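Of the protein chains in this complex, one is absent; all others appear in place.
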Amino acid sequence: MNANESPLRAEPVLRTRGLAMDYGQGAGRVHALDGIELEVTPGEALAVMGPSGCGKSTLLHVLGGLERPSAGEVWVAGRRIDGLSEKALARLRRRAVGFVFQAFHLMDELTAVENVELPALLAGRSSGAARRRAAELLERVGLAERASHLPSALSGGQRQRVAIARALSNEPLVVLADEPTGNLDSVATLDVLRLLDSLRSAGQTLLIVTHDERVAATADRLITMRDGALVDETRLTRGTSGSLGDLVGLER
Amino acid sequence: MVPDGVGVAVKEPSQGYQLRVVQEVLLALLAAEASHGYQLRARLELALGPLAEALNEGQVYVTLTRLEKAGLVTSRRVGQADRPNRKVYELTALGRARVQAWLDDTSWPKPAPAEFHLKLVAAAAADLGDPVRLVDMQRHALLGELAAAQRAALAEPDHSIAGVLLEGVVLRLQADLRWLEACARYWNTTKGRR
Partner (left out) sequence: MGRVVLVARLAARDLRRRPGEAALLLLAIAAATSTLTLGLVLRGVVSKPYQSTREATAGPDVVVGGIADRAGVKALTGAPGVVAHSGPYPVVAAALAANGHTVVAQTEGRDSAPAAVDQPKPIKGAWVQSGGVVLEAAFAEALGVSPGDRVTMKALDAPRAPGAKPSARTRGPGRSFRVAGVAVTAAAPPYPEPACLANLCQGDADTGLAWLTRADAMSLAADKQDVGYVQNLKLADPSAAPSFAARYNPPPDASPRAGASGPPPTILQPWQDIREASANLVKNQRRALMTGAWLLALLAVASVAVLVGGRMADQIRRVGLIKAVGGTPALVAAVLLAEYVVVALLAAATGLAIGWLTAPLITEASAGLLGSAGARTVTFSTVGIVTGVALAVAVAATSVPAIRAARTSTVLALADAARQPRRTGWLIAISARLPVPLLLASRVAARRPRRIGLAVASIAITVSGIVAALSAHADIADGSNSVRADRLNQVLLALTITLVALAAVNAIFVTWATALDARHASALSRALGATPQQVSAGLSAAQVLPALAGAALGIPGGLALIAAVDPDSTTMPPLWQLLAVVPATVLVVAALTAIPARVSARRPVAEALRSELA
């Protein structure tokens, strides 16, 4: 199931209704998510912004099946996931969802290509097929010549690109990225942005949680969260019609 | 008073900011050697790179005339074989001093949140509108600009000269957006206090 096969009726890749997530008891009860209604169409890049503690990471975890919501419904590709068993959720993560984390979360003792082939191996594919796919993906993110490097020999931006390659391993319906540029300097940020942009152009559905406006600016749609609720939605227009001079503020 | 913020509505006619820059660039180019007008235009376009499109045709000649009037350059006619006499421009000592002063100048365009800030204060004081809503509107607008600038930046190849310029645009817009968030926080809590 690839986001590239454009369905006739755009069935949302992700959908939530009344999603809520609570932590703690009594006086210490925290509403991490408070009645979220959300839809993500295939091929769309959605950015989620908000101050820290607003629940955007929690939203991501719930959408990816890493946490179970306290209330509400979540659909992934038309299939309801909020009540699934851990085993089924694992299968979901294998097939439909790819994760990118702020801290990269690469295995320190595996080379780049070994890290990227991991989801395919966990999904039961043969070691040869997994390795080939991993090599392809590393090529795609521009790190083919670093395939046998350990993460400690890679820069922050390179590590995150390896992590993105890993997320693409099982051709997921959607890539969920949690502050992908949070640990990166501005140069590395640009590299990752470029990659995310190229993914978007290729039709990959993306959901990016970020507090960096530059990252959000590469999306098609931006939603803002505050205190667990969606408070704003902006459609970011595509394309730039003006010249460089217009952008920079030099006029004719 | 030359306004030099980006996207400011009320300003002096186009000659303001942009013309001054073109003046300095021309003077700098002349510091190397004396040139004809058309040579200068060609070199200017080369130097400005993608920004050259912001220039129009006659810009260079108009500017050179101004510079001559201000005593920063001199011109003399040079006879040519089969063409009308063309002017050759040369930097004067004053001009040279001006170029040096420009290069040594570390003054920076001031960040200017004052106008928008006053807009919000006025709206609140005169009860003309919700400051928070104004902030949101501005934020949307800036996000759009940021998106456009970011896209243009991404489209540039690595190490492009335009790329680093666009990064400057992006980062300043980002800073402005962060300030807008701070405004929103402030006006939200102020609203709550009323």
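The letters A and B name the chains in turn, as written, and every chain counts its residues from 1.
Keep in mind that, in the parts below, a residue touches a chain if its C-beta (ideal position, glycine included) is under 8 Å from a C-beta of that chain, and two chains touch if they have at least 3 such contacts.
Since the structure is predicted, the reported quantities are computational estimates derived from the model, not experimental observations.
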Chains shown that the absent chain touches, full complex: A
Hidden partner chain, touching residue among A:R79, A:H105 or A:R235: A:H105
Interface with the unshown chain - residue positions in chain A: 61, 64, 66-67, 86-87, 90-91, 93-95, 99, 101, 103-110, 114, 117-119, 121-124, 126-127, 130-131, 150, 152, 166, 170
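By definition in this document, only the chains that are shown with their structure count from here on.
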Between chain A and chain B, centroid-to-centroid distance (C-alpha), Å: 37
Chain A - residues contacting chain B, complex: 51, 186, 190, 193-194, 197, 212-214, 216-218, 222, 232, 234, 236-240, 242-245, 247-252
Parts of chain B lying in touch with chain A, wherever the complex brings them together: 6-7, 14, 17-18, 21, 50-51, 53-54, 56, 136, 140, 143-154, 162, 165-167, 169-171, 173-174, 177-178, 181
